[in-house]
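Here the complex is missing one protein chain, while the rest keep their positions.
Naming follows writing order (A and B), and every chain is counted from residue 1.
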Amino acid sequence: MLKKIIIGALLSVNLMAVASEEVNVYSYRQPFLVKPLFDQFTEQSGIKVNVVFAKKGMAERLAGEGKYSTADVLLTTDISRLIELRDRDLVQVVNSDILANAIPEQFQAKDNTWFALTTRARNIYSAKRLGNIDFNYEDLADEKYKGRLCMRSGKHPYTVALVSSMISEHGKEYTLQWLQKLKANLARKPQGGDRSQVQAIHQNLCDVSLGNSYYFGKMLQDEKQKAWADAVNINFPNQKNRGTHVNISGVAMAKYAPNTKNAQALMEYLVSKPAQELYAQTNMEYPVRKDVEISPLVASWGEFKADTLALEDIAKNRKAAIMLLDQAKFDL
Amino acid sequence: MIALNNSKTWTFFSFLIALVLIVPVLVMLVGGVNASTELFSHLWQTVLPTYLKNTLFLGCLVVVLSLFFGVSSAAIITYTNIVFKKQLRWLLMLPLAMPAYLIAYIYTDLFDYAGPVQRSLRAWFNWQSPNDYWFFDIRTLPGAAVMLALVLFPYIYMLTRGAFEQQDQNLIRASRTLGFSLRQSFFRVALPLARPAIAVAASLVLMETLADFATVQYFSVNTLTTAIYDTWLGYGDLAAANALASVLMLLILFVVLAEQKSRAGLRHQSTRPSFTRELIQLSITQQLFASILCWSLVILGFLLPFVLLISMALEYSTAAQLTVLLETGVNSIKIAVIAATITVILALFFGLYQRLHQHKYRAIPQQLSGLGYAVPGTVLAMALLSTFGPIDHWLNSLLEQFGLPEPGLILSGTLFAIIFAFVVRFSAVANGTIVSGIKQIPHSLDYAPATLGAGLKRTLFKVHLPLLTPAIMVAWLLVFVEAMKELPAVLLLRPFNFETLSSQIYQLISDEMLEQGALGAILIVVFGLLPIVLLNTKKETS
Partner (left out) sequence: MSSLLSIKQLSVVLQNSTILSKLDLSLAQGEILGLVGASGCGKTTLLNTIAGFLKPSQGVIDIDGNIIVDESRYLAAEKRHIGVIFQDYALFPHLTVKANVAFGISHLPKTEQNQRIEQLLAILKLSELSESHIHQLSGGQQQRVAIARALAPQPKLLLLDEPFSNIDARLRNELMLEIRQLLKQVNTTAIFVTHNKDEVFTFADKMAVMAEGKLLQFDSPATICQQPNSYQVADFLQLGSWLPCQLSNNEVKTLLGVLPYNNEQSLLGEGEHKYSLLVKPSQLNLQSDSVKVNAQVEYVSVTEQGYHYHFSSLVDGDLSFTKLSLYSEEVLELKQQVELSINSHTPLVYGIG
């Protein structure tokens, strides 16, 4: 009896995964962000989208599954994860004119192994009471912010990526000192997400924090969180020099994808105008397509100059960045 | 002891299954051996000492707090005349149903700067900024320890209370005739006698603490678990992560073995024990303090968070959530039922093998199968990925050689992996209950049926299994609830489109949106209450 149940359960799951006209996605992106996109894709193409939402361990799982993996499309929230997947030989080349033409050159891999879908700036949020300030990331180390800086964990990919870009710009020694000063300025131990830092400014726990651009929009749209966002200015740092640090969310095709055609269709859909518009309008991200309007709200924050540092370089410095974060005992 | 059975098949399968169950542990150990020393020395020079210190500190703090909560409440309930004793007796078990990550989230929400408590304090006293007043920070190591202790202390409470209730009261009387008051006798006799039970419970609490990852992560308390994550996900060094996990496991094993050794031979058996107990009469002040302690535990560990969950659910729940909830709820129940059933069957298989077989090493399979409890869920999931992957590949190429269609990832890509992880992780839970059930069957019953001409099979099905029914039920429910709450293995191993209540709630919590999942959280808690209610009614009627 029990045996039957187990076999039944195993089979049902397995069959589900191998049936035709489907595409299987491993996603680091949260369900509420991508679900509307998948629904629209299914509606247009008739291809069913199966998803595993992961917070961690996607690469391990793909590696373990090897050639029997049923994953087709991999969605990540930053560049480093994409590069990790490529470096571990878990993705395949996708030669698609649609992808190549839609995405600006610096936002796709030269070898066509990964593609950016959206970009997001790493902003400095500052308390409105401080007035308008022309920030650089470097300024956060300034002593005048002692006890007034709030940040999320140093180990979070967004922080790691920023630290990587600092290494590229200034070298390890400077970056370590910068991190140590940052740590000394912290109002509290690194904790929470990007939004809770803004909340902390609203509560006068601190004056400055770091956060991704789209969270600002998201908070303005949320009844409860609007007050938090209203308490801060969103600043695009380093406008007088290298530009604001930018990261991407991206996509790649799994090396052993069983449904390559559907996978490519999904990837191409994700850079299509309607999909990019959805990204822009509902998620407040910067669409990677140049010919898609950003949301009016995001537009109201103004144009900004983005750091032109190659995304691959950010990924390259990732390990060094984590080591520096450990060395500075940033999270402790 | 004369053993009854000499079946080679039984021996073969007992050892085989036990070995299969510890394969992931072995994979982890072997993986750890290959770790690079370079990363270790970097970690050692930077953050590892703090992580270790935090781990030990957290472990000690949780155990000490849980001991204080659990032993004192058990003592108050059994040995004093506290008012509302009958109600408190079972209310004190309820926090067990509350997952630690849930209570951590709820209390952070409540006590944070932005939470209602501090908000009303500020409004009340007209404070403007955090500099105007001091308020404890819950997102700290002591905060995490309190959260964990609040939901883990019932382990200690239940086992200690059980021990107290089983104590021969003549021992207390003997102590009194030797010049010690009831109170003194409690400390000199009742408490030391309960030590074995307390030690078992404390080691359970310690294991749960060291295996926790969601709570400490949410509270940004960096422990050895953080180090395991960092090495694995940050540095991308699975081998080093395995090595760290092995260290953690050996640490736990050491504690467990030390505990077992310390209580060898501590048994008092009386043929005519007396259970009429004289109760310590509390003065009014003492009555007040005892009541405050017990009710605080009940309220903080269960009632308050549960009420908050319900109010969240009332405010935020929508019909759409209900349909999603139904699906994830069914998933949760499905895997929990399968896992609990298999775990209990295996526990019976090993337990009865140990009892009835005459093999020299008959205790080994059961002991081996319990090892998995000492492995944190995440580590176990990682180990399973690197175990089942290769096996799947081997299976596929084998079938391919015979010209059969390749089945794909029948182990690592399906529910099999999750259920296997649950069985490995919770075998110890089922073993404990089943073994104590088996111990209550008099040895004479092992032989009696044989003298009546009944074979082993009939002996098992007509004598042992019926007698074990209560133990089987309890074990099944305990595993079921643990499986409902389990998180890391589900997160890492689930197949496509597969969400459970716990994975869904955890995602919402990490996005700071528990409100949306309050209904699901209530469901987990309510399922967690089932065994507690059942255990309680069973005790009352027996």
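We take it that a contact is a pair of C-beta atoms (placed from the backbone, for glycine too) under 8 Å apart; a residue touches a chain by one contact, two chains touch by 3 or more.
What you are looking at is a predicted structure, and each value in this text was computed from that prediction instead of being measured.
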item: Chains on display which the left-out chain touches in the complete complex; value: B
item: Residue among B:K85, B:R195, B:K334 or B:H393 that touches the chain left out of view; value: B:R195
item: Residue of B:R173, B:K334 or B:H393 touching the missing chain in the full complex; value: B:R173
item: Missing-partner contacts on chain B, residue numbers; value: 168, 170-171, 173-182, 184-185, 188-189, 192-193, 195, 265-268, 270-273, 278
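By our rule, only the chains that are shown with their structure count from here on.
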item: Centre-of-Cα separation between chain B and chain A, whole angstrom; value: 35
item: Contact footprint of chain A on chain B as seen in their complex; value: 42-43, 46-47, 50, 113-114, 128-130, 137, 139-140, 219-220, 222, 226, 229-230, 232-236, 238, 334, 338, 341-342, 345, 381-382, 385-386, 388-390, 392-393, 396, 406-410, 412-416, 419, 491-492, 494-499, 507, 510-512
item: Complex interface listing, chain A residues touching chain B; value: 2, 5-6, 9-10, 13-14, 16-18, 24, 30-31, 50-57, 59-61, 63-70, 84, 153, 155, 160, 188-193, 195-196, 199-200, 202-205, 319, 322-323, 326-327, 329, 331-332
